[in-house]
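Complex shown without one protein chain; remaining protein chains in place.
Up next, subunit A:
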């Protein structure tokens, strides 16, 4: 296929153009024996041991621009789903991949994004075993949408989740927050901001594997859309508690803080794609922090606050000058303030 070639509606028609797209671009990129059977389903030989559980999750990825500093929609679509499995303690095994391609997308770009997706999966030791490709008319999608589902196994003895949250628990973040959201905002065409902004998107699984042996670990959550603020609200509601965090303890890189000041946004609400919030029994918090900081992906980890008995609001921010204030939940779309 020529470098300048673009995706056409015919390639979604199910006929020969589509077969050619699959044969020449999709299958070689994701090559593995299960996919090679070219059947309508992937047959997977799972043998669960006693106490093991299957974990299954799905997520759809829509991001503009498709490529951004620190990643692209392909790597993001794998990492996001792997992280959803990993925060439940699961080891990911298989992925599905659904591509919704807008007519006119350059084929070379599609190939790059698929290669990135496949490499990210391979690096994580998971196979893309089934998928689907659709082409929609120009204007019906923003370049490329990707849906991935993931299947993994939770080993026997792992029991983490919101059911274990309790007042008194410590709240620990694995690193500086808001970097994905800031990188995406800065790389949008209208904004043309340059600076030291890169998405933090990453597969959290290796980091999480080092945390799971900690007996005090109660719950993990990757902070995606809505950022730290959204996860704090979810956890506080689930625990029937109030999360109190210390503003000065929350790690935020200067470049992210700077962008937020410029646009009137709050880093606490910006998306992350490679950071997690861990909730841990207070006497295990220090050890968990050391585990995080010992890992390359957790070097910026910090204890930022705790769950307390329920008060009149779910999340309270203890400000720089010791003044407490309610941290309201994220409402709708993030709209930068200018005036």
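As a convention for this text, a residue touches a chain if its C-beta (ideal position, glycine included) is under 8 Å from a C-beta of that chain, and two chains touch if they have at least 3 such contacts; residues count from 1.
We adopt the following convention: contacts and distances are computed from a predicted model.
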Choices "Xanthine dehydrogenase YagT iron-sulfur-binding subunit", "Hydrogenase maturation factor", "Glutamate synthase alpha subunit" or "Sulfate transport system permease protein CysT" - which one is the UniProt name of the chain not shown: "Hydrogenase maturation factor"
Residue ranges of subunit A at the interface with the undisplayed chain: 190-191, 248, 254, 257-258, 261, 263-264, 311-313, 316, 319-321, 323-326, 328, 331-333, 335-339
